[in-house]
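Here it is, the structure in full.
For this depiction, one protein chain was excluded, whereas all remaining protein chains were kept in their positions.
We call the chains A, B and C, going by the order they appear; numbering starts again at 1 in every chain.
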Amino acid sequence: MTTSRQRTGDTLLAAVEGGVTTIDLGRQLRVGMPQSPNHPQFWHTLPRRHGDMLRPDGGSAANDMISTGTHVGTHIDALAHVSHDGKLFGGLDAQEAGRGGKYVELGVHTIEPMVRRGILLDVARHLGVDVLEGGYEITAADLEATLSAEAVDLRPGDVVLIRSGWGRRFAEGAPYLGTTTGVPGIGEAGARWLTDRRVHAVGADTIAFERLAPGGGHSLLPAHRVLLVEQGVYIVEALDLEQLGEQRVHEFVFVLVPLNIYGATGSPVRPLAVVSA
Amino acid sequence: MTTSRQRTGDTLLAAVEGGVTTIDLGRQLRVGMPQSPNHPQFWHTLPRRHGDMLRPDGGSAANDMISTGTHVGTHIDALAHVSHDGKLFGGLDAQEAGRGGKYVELGVHTIEPMVRRGILLDVARHLGVDVLEGGYEITAADLEATLSAEAVDLRPGDVVLIRSGWGRRFAEGAPYLGTTTGVPGIGEAGARWLTDRRVHAVGADTIAFERLAPGGGHSLLPAHRVLLVEQGVYIVEALDLEQLGEQRVHEFVFVLVPLNIYGATGSPVRPLAVVSA
Amino acid sequence: MTTSRQRTGDTLLAAVEGGVTTIDLGRQLRVGMPQSPNHPQFWHTLPRRHGDMLRPDGGSAANDMISTGTHVGTHIDALAHVSHDGKLFGGLDAQEAGRGGKYVELGVHTIEPMVRRGILLDVARHLGVDVLEGGYEITAADLEATLSAEAVDLRPGDVVLIRSGWGRRFAEGAPYLGTTTGVPGIGEAGARWLTDRRVHAVGADTIAFERLAPGGGHSLLPAHRVLLVEQGVYIVEALDLEQLGEQRVHEFVFVLVPLNIYGATGSPVRPLAVVSA
Partner (left out) sequence: MTTSRQRTGDTLLAAVEGGVTTIDLGRQLRVGMPQSPNHPQFWHTLPRRHGDMLRPDGGSAANDMISTGTHVGTHIDALAHVSHDGKLFGGLDAQEAGRGGKYVELGVHTIEPMVRRGILLDVARHLGVDVLEGGYEITAADLEATLSAEAVDLRPGDVVLIRSGWGRRFAEGAPYLGTTTGVPGIGEAGARWLTDRRVHAVGADTIAFERLAPGGGHSLLPAHRVLLVEQGVYIVEALDLEQLGEQRVHEFVFVLVPLNIYGATGSPVRPLAVVSA
């Protein structure tokens, strides 16, 4: 006879069965959505549609073909994504690490699925604007003040999401990239403020997570260096934080499950904020 | 000043902070893994590697390119995937539904992320074998008996995962497809047993979820018809249920977040079983 | 014993052995080159590079992965590419023709490789400019006058290439598309002038062969209708005609070999103009 491991009174299951609300933090993947030109363009098509052929029993199946980069739509950066002076996180030789065409160490397959505490720092709301300006650097003081205003605490292992409001421009397409305007976000100081608090991962509602200077492109990414290379903190980009911000949900269960792509530098993801209903 | 919506005492968050164990039910996405030849092959490569170029500040970024079907690796079937006699679930005209190259209705983007009760029916264990034979049809009586032996109940809205043990053959490659041997799984009767219980989604550790006859290929898929076309129940395929089975975790929080691909018929997924630690 | 079909004195082979000059009319396929956003972006990457692994004998092989539309770079339109009022060339039902996901009739695989007489109509030179203005419509009179000035005749079955000079802008990237400026080219009248002369195929140094109005995009393409739908004349786009124009080679052997892609609507090509040295 089969014996189940007794889970009677599983606290988590009881909480879920008590009712939960799920807030989707991911962007829909659509052909033509804004994305960095540095990455292969997301494309989806249907090789087989209903009506193409019919099995003798009357059934038919339609299917898909996808071609894409991994740093498209809402996505997570694996530690293998960025190196500095030839080194990855932990001092790994960056060139050697890619030999064979897979980042066997520090690839996206090494990121554990996340089911952990998440915190929203709604900087735009705290600063009283809908959208921070392109190129605005969110300072450590901004982060500190927002946290304080929200009256939540930040604990080691948390995932911190920073709302600049820039996500409202996603629907505009190219302007979301901020090529000429720049994009708001933290800089090196903000990154250090976060890693000092020993967060597990960070995210934002912008294409590159950190501040981009007007006209500057992706030429300097100091926060990526601090987070991915020095401290081993994952970065989630192009989040949709509008609903979370509007509902003032500042503390939640953060769920993020990267695709388990062997040796890749990132993955499209669809993170969730989950709270008891 | 910012006011957070009070979440003090959020039951779910408390349960997560009390500690959870996450069991990964997804297969790793690797070039060369077994997959149905009906779908574009999964391929991953690195267009840019560290060592290719260095920014003036010493930084470099590596990235990925993916080409793939959506019914590869562990994946979910959207209702748009299968039609019968020219109709999709709800009686939608199947050919019309695909006009424009997107399944606007019933595409994978219409599947809500799942955070709900999951049940493992470990049929192989109940029948006292490591792996059910190719072509074996898991009967309604098998499902009933397994459920009873596991002493769990099945409730409307649950996700039911059926373990045949066939997942152990994933590592063998082509034999996992069962082209000549057939593959074990439920048939039409098993599908009706499940839909009578008003489950939300079902899954198995095989390539096509349901029984494939030896040498028969995918020519007849009655369980797909019952589930996707008649009853609107999602199907998850190529799950890795070995750890779940071994640890006899028969009841759990099931987490599945499909990629939000507009108009697609399916998505690779990495489902989780989560329990309090 | 083997007997060869006697080819002694093969005129063509003798002409080739006498020496030929080949002028390349195709654009190099590069990631980031200008292309229509209506088509999947050209992308090339190396999954395997030398240095990734070494066979025991010291050998290694590098390889490629390509994702692309077919109407990218220099390319040819098959007759299946365009329909009008639901009909393809010859009155074929356009929707039915694509059933199964392949254009079995009129797909690019039905275009015979071309080794035939080619004529350059260097309209820009004849009109005394380097580059015709965006939106300029090359008239039938322009074509007639250019032909006359070049003192060549036009014969049924010829391939006619029209130089607007706009190809000089290919290197500029986005401006080559002419989204705001429009693009010079023939209109419906020019197309009729060409088909009245029973040409086999036509080409130009622009993205869409025919005139695009400033700001008008690809909303109206009358020359495509006349050529592809009404008369069954192939169109070659994004040619590099600069060298041909500069050297005043107005009559040549035109060689074009489309990829034999079963059921596709077009193919990237690399046409040649070949003349005796």
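As a working rule, a residue touches a chain if its C-beta (ideal position, glycine included) is under 8 Å from a C-beta of that chain, and two chains touch if they have at least 3 such contacts.
Small disclaimer: the values here were computed from a predicted structure and weren't measured.
In the complete assembly, the contact with the undisplayed chain comes from C:Glu112, out of C:Glu112, C:Glu144 or C:Asp196.
Screening C:Ile76, C:Leu143, C:Ala204 or C:Ala264 for touch with the missing chain picks out C:Ala264. Seen across the whole complex, the unshown chain contacts subunit C at 1-5, 7, 10-18, 20, 22, 24, 26-31, 38-40, 44-51, 54-71, 73, 80-86, 88, 94-95, 97-98, 101-103, 109, 112-113, 115-117, 122, 125-126, 146, 149-152, 218-222, 224-225, 247-253, 255, 257-266, 268, 270, 272, 274-276.
Touch with the hidden chain on the side of subunit B covers residues 32, 37, 40-41, 43, 45, 47-49, 51-53, 67, 99-101. Against the chain not shown here, subunit A presents residues 31, 43, 45-47, 65, 67.
Note that in this section only the chains that are shown with their structure count from here on.
Superposition of subunit A on subunit B using C-alpha atoms only gives a rotation of 180 degrees, nearest 5.
Subunit A and subunit C have centres, each the mean of its CA atoms, that are 43 Å apart. Centre-to-centre separation between subunit A and subunit B, using Cα means, comes to 23 Å. Subunit B has residues 31, 45-47, 65, 67 in contact with two or more other chains.
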